[in-house]
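All protein chains but one are shown in place.
Chains: A and B, in written order; residue numbering restarts at 1 for each.
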Amino acid sequence: MPHLLDWHGLDDSIWKQQLDAALLHHRAGTTWSHAARGKSIALMFFNPSLRTRTSMELAATQLGAHATTLVAGQGTWSFAWDEGVVMDGAEAEHINEAVGVLSRYYDALGVRVFASMTDYEKDRSEQLLHTFAQAADVPVINLESAFHHPCQALADAATLKTHFGDDLSGKRLVLAWTHHPKALPMAVPNSALLMASRLGMDVTVARPDSYALDPGVMAQATSYAAAHGASVVEMDDLDAACDGADVIYAKAWGGPMVYTDPDQEAQIRQQATDWRITADRMARTQNGVFMHCLPVRRNVVVDDAVLDGPQALHLLQSEFRLHAQKAILEYAWDLCTPANARNGHALNGHALVSALA
Amino acid sequence: MPHLLDWHGLDDSIWKQQLDAALLHHRAGTTWSHAARGKSIALMFFNPSLRTRTSMELAATQLGAHATTLVAGQGTWSFAWDEGVVMDGAEAEHINEAVGVLSRYYDALGVRVFASMTDYEKDRSEQLLHTFAQAADVPVINLESAFHHPCQALADAATLKTHFGDDLSGKRLVLAWTHHPKALPMAVPNSALLMASRLGMDVTVARPDSYALDPGVMAQATSYAAAHGASVVEMDDLDAACDGADVIYAKAWGGPMVYTDPDQEAQIRQQATDWRITADRMARTQNGVFMHCLPVRRNVVVDDAVLDGPQALHLLQSEFRLHAQKAILEYAWDLCTPANARNGHALNGHALVSALA
Partner (left out) sequence: MPHLLDWHGLDDSIWKQQLDAALLHHRAGTTWSHAARGKSIALMFFNPSLRTRTSMELAATQLGAHATTLVAGQGTWSFAWDEGVVMDGAEAEHINEAVGVLSRYYDALGVRVFASMTDYEKDRSEQLLHTFAQAADVPVINLESAFHHPCQALADAATLKTHFGDDLSGKRLVLAWTHHPKALPMAVPNSALLMASRLGMDVTVARPDSYALDPGVMAQATSYAAAHGASVVEMDDLDAACDGADVIYAKAWGGPMVYTDPDQEAQIRQQATDWRITADRMARTQNGVFMHCLPVRRNVVVDDAVLDGPQALHLLQSEFRLHAQKAILEYAWDLCTPANARNGHALNGHALVSALA
């Protein structure tokens, strides 16, 4: 089953194919094809969304398919997740039935289910995402789970390729922790780190001491980097990290301490207001660009001067969500023609015709 | 006006045609046609939905039509229903205007409006559903009202025909009341009872003494059964009811006492935890199948062992919602060609072409 639960874990041939397809859709501009005519996807959100919901809906629509957006608990029933549960509480339906039914109707399912921020093992092991995927008889696309955000990773990779060209070796990306009023999940920093290291970039994770990312994720990223002769380093000095960098990828996250001592975590975070991307910090880079997955808190995570300046790529990243998710749907629905794939392109024959028409 | 307010009340020729059409859509698999091109339907939900909303949206889409889902009070205004009301309270719009306006835009309207559970006469007489339908100038499809759920009835009938073959005479269906933390409406048990008896099945309603269904519904079912030489019986012993049964159709409902003495009803219901479909009870049947309309409370209404076992038809029932509702839309929009109807088939010419293509 061609699920897309994370992005870094895909075989080289597949993620490169997806990346090529995303870049093709970008170059072609908005296209409208019949490639997925008659197909449909349900997008189930357990958390808020603006970009993901709209870009996935349009990605499906522009391939000729139909998308339904569902917000759990808003017009739907509320769902139980645990195996063996005696459902005598508030939840009216088990996720097994919900997903089983939707699998009978739709040709793919998307799901967004954020980290609990209270149970590290559950979050780290992607328990809810896997429960959802196991109940499905059709491809499941992760629209951001506890630990991963593959749609964002693919869009970010395509953004980097578009900006820097195909060869990213020797480019240095700083994954910069920032202040934030809330302790946010780690799906985006995890995915950005694994994506950049898999592409052969040198990555610097700049964060206060208490905000180290998951050791397993760090080890995986280090292993990817090593295969390219690149590196992953950590430091707790944001200014130093910015010196000579090519990319500042800003993101707030709660870090492991939020699971063990949330009060202490909040106290540290709330005092770290200087962990913010300013024009001065961008000036330390080597003509570097600013990236963020959005939504972003202005003048908390990044100053207006940066976000509204010429170095900011956040809108291009968002645009690439549309192109990336077309590529992901083509993958999930096997719309790539073998002949094109053999030629090293991830060309969807139908989409290509419409792109070149 | 080809409203679909209940299912049992349709002429024999019509419900048989709908049933044939639902079975055809199932055999054809997912089809995509232009039969209803240019048409549209608004689906207004006053209560939660997962299956109904998604299957109706897809049924319309796969016929070439457009569906809009509206959840009353979530993004819309709130609605007044009473005739002659002085609208100086919280409700900003009368249902007469809402339905009148939607009738100008859409080619059909669906509405879900559950039982009040407080006013038996209002629920029994389908007051809200009739108010809605009377304000409409286009066909209205009942997506579950106080007393009836015709889309479910048609899907269930098609499920039974698919499992047992065309001849259901002599098959015995147990409509099994079950424990539930909430006092639920009677639309599904009413519809299942009337559907099964209209198809000529023997029906056993197994429920505690306090949970008799409406006498008018029981009398109607008895009359349908009699026309086939079949029977409708009631008993308060779930084990005995299961003995030798062909179908266990489980459903919780509040029963008439919830209207007159809700505290007493709650007390009885909460102690009736043994009214639950277990593997032992399924073993009493004659290789019987388990049915439920969903959503279902695991290990409260039915044990995991039954729901996850080979006797469970609940996902097939849900799948048939899609096929059934295509048939209902074809009926509402008069998409069946007379020639096909004359041949005893409810074939939609357009859909057929696409099914056989």
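Operating definition for what follows: a contact is a pair of C-beta atoms (placed from the backbone, for glycine too) under 8 Å apart; a residue touches a chain by one contact, two chains touch by 3 or more.
Every value quoted in this text rests on a predicted model; they were computed, and no experiment measured them.
When you scan B:L5, B:A98 or B:C336 for touch with the missing chain, the hit is B:A98.
Taking the complete complex into account, residues 37-38, 40, 42, 66, 68, 70, 74-77, 80, 84-89, 92-94, 97-98, 100-102, 104-106 of chain B touch the chain not shown. By the touch rule set out above, chain A reaches the unshown chain at residues 30-32, 45, 48-51, 53-55, 57-58, 61-62, 69, 71, 74, 181, 294-300, 304, 307, 314-315, 318-319, 322.
Everything that follows uses one rule, which is that only the chains that are shown with their structure count from here on.
Distance between chain centres (mean CA atoms), chain A to chain B: 40 Å.
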